[in-house]
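Shown below is the structure under consideration.
Just one protein chain is left out here, and the rest sit where they should.
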């Protein structure tokens, strides 16, 4: 069965594997101090136009989020997130495991706004409550939506006014930045956040997330933090080599564009068949609402997940495309859906 | 410069890379639920003769130690380790970061014994002190020594008598089990510990440690624990594929034997040149005591680390061999040392 | 100005102070091992008809909650609470500070029900999410409501069915158990929970909460847990002496009855003046909804807190009565309100 389950079912783009094979017998320094990690960091710094950034390569999204957030907050401070946010729902309490509350705020579309955050600040009036201190957003969000430049600017200014950190989870930043609706660049994000990460795992790497730290206070001693949480890879060059290749000549964005292109075909096809969507996602995660009977049959030929129960007879499923998604399978999915409808 | 700095300077054994390349476009289940991880686990269970074991693949040693230990201990319980133990010295407080004290006990040779542990138990008399509950050992130890079967049996029985968990850090278990002094088998360890891990990172894998859980109470809900600490790899099959290959036909032990063989040539050669050693290591880490002047010159041709200051004019350095160590470089090191002596 | 701010503005009932004075020059064992603590525990065990209970005296509510909950949960497990619950809102992230998420569930009246908890369980499907494991309720609740016997039985059975711990925060248990609406006895609570505490601080003691542990697994080594969190009082007899007196002949319930009586006069008086209430509280916390202009003037003569904004011109204030509340002041408050209305 062909899988639209997620964007991490396959290994890595062949060029990344080739780079690993080519460097395999080199003797590299350990723990991320190797030349490949340095070269990858240099490429990213150039791309985001922040030579002052510190860049660390970690292994996965939950790990990156917990290390970054725990490095910033004092014990009584909390992270603010959309109630659908990954740190709130899908990290098995990893942030709380570092001692910090996640303040979960309902949103219409998975995106925080200054007004939503402000309401949270106003409700936290004194030392009997946690102190909201870090705003966590992700682009794209858990339900596939993206932040426009104006959205991010508004949050950025609000955070500066209220002395809040702004942290962006970029597990699917590739798809966000290359989707049609997007008007953000990496360099904008680097101007407006204290830290963010560029996701490799969900964009064609074997593994690896590039954490970009802009806030000088967060930079200090960050390698201690990595080691303290078991997040410092002995063979750090494994991630370094892949990110070097991802950002050598735009491969990262090429792969992201492919997954968006595949998602676009799916989205348009499903819409033409008369189905609506749970969220208005322009990225590589789609949430069509389908009759349960149709889903039962689709599941005999394709892998994907049931996400949200809509009513007794309808469910929003999640379809995810990746750098490796085959266009033929996308068309086969649409044909199957048409046939079942 | 050729490096004897550690056993994780190179990538992976070519067969492991080949396996990754071959499986690259497969669609695998995420989070360690794939067929390769299952096959690797099955091989290991057979090898250790414990079909009831639970096996999880993690990314690195510090991560594996902290997840395993935190899963076992209640808040007021402590891990007992040799004062030279990795969790005590070289993990940046990762165990304490999970809330648990490490009780560090001096040892003559990096190895715990029932007598040493018993002294610690006797000093912890009541609820005003932590409760020693888990014994942490590593094989080989931080200074290259190994546990004999009788050593491990003695600790095992002591732990059962005193209701202590026994956990073995096998970051360099390959080298330990294939060294000349060894009389332990993997299956012995699986009979005598509550959990242990088989290190891949330091034995020819790109990354990966196979955590073997024998204690039924520890098995329960362990995947929650993994995720809670950011230790669940999205593309878990990356580790699974490598361990499948490592244990398909003995490659794991072949590589370990090679590193021991290289260490043996080094050890004998250095000894013949009249130098003594900081510890009596039969494994792939050697700690020869050299005059500082000789070290200065060696450092112009080889990479290795200065480990322990012996006196004003002598230092114990650390030389580490790996699956990839070239015999020609071993001989060149010895010739250089001879020339400098 | 007379204060209806809370039920911990005054010191202790004179009989408690007298008992402290009388025992002052005794030499007592430290850390709660003294004869007074034992006598107090014996009285409580008899009252709750559970000779097997373990009873510990702690200093305050937040401390008691965090020690109790942290002693029960494994790292990836979460507490379930009403979104208005004290541990969710008013403990500055103390539970999260021990590493555990609080799953906050909206309720109509501050009370959890099996249906509400069940929805939470159903939403937590796998190891990518925390594992709900402990149900936290308080009686009376944060908004003054109480659990009926049938309510508690329903939750108790649900928890047993789903292998959840049930923990009851009794900061204001005195008021709850002596209010007119109540049909629960202490012995019922002791049959239906894994642990609960009887609040002294808010019921006439200088300080002190009696934590009653029924679950055998939680009893084990609990004194280590106390000490580990800084919750073991050196002069534990200070709390012991007070609880001995509180439960010698019903003083605890007498004081609670007084505060309920004072609250009843207030409640009826306010209602007669035509005002409604934010919640239907039969206990010593009342939340009348008053016009802001009236509140401004009341604040010139009485201390109390503004709690919930109802609309642009109305606010629900909080009035709390205590063991020490003077009936004359209650009447003066009502007269003042009448005059201002």
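A, B and C are the chain letters, set down in written order, and residue numbers restart from 1 in every chain.
Note that in this section contacts are C-beta pairs under 8 Å (C-beta built on N, C-alpha and C of every residue); 3 or more make two chains touch, one makes a residue touch a chain.
On a predicted model such as this, the values are computed, not experimentally measured, just so you know.
Touch with the chain omitted from the figure is made, among A:90, A:223 or A:314, by A:223.
When you scan C:84, C:201 or C:284 for touch with the missing chain, the hit is C:201.
The chain that is not drawn here is touched, among residues C:92, C:138 or C:182, by C:92.
The missing chain, though absent from the display, is touched by one residue of B:90, B:271 or B:326; that residue is B:90. Touching the omitted chain from subunit A are residues 31, 70-71, 74-77, 98-99, 127-128, 130-131, 221, 223-229, 232. Against the chain not shown here, subunit C presents residues 2-3, 5-6, 8-12, 14, 17, 20-21, 23-30, 59-67, 91-94, 97, 201-202, 206-207, 224, 227-235, 237-238, 303, 324. The omitted chain makes contact with subunit B at the following residues, 75-76, 78, 89-93, 96-102, 104, 127-131.
Here is the rule we go by: only the chains that are shown with their structure count from here on.
Among the remaining chains, B is positioned farthest from subunit C, on the basis of C-alpha centroids. Here the spacing of subunit A and subunit B, counted between their Cα centres, is 33 Å. Listed for subunit C are residues 75-76, 98-99, 127-128, 130-131, each touching two or more other chains.
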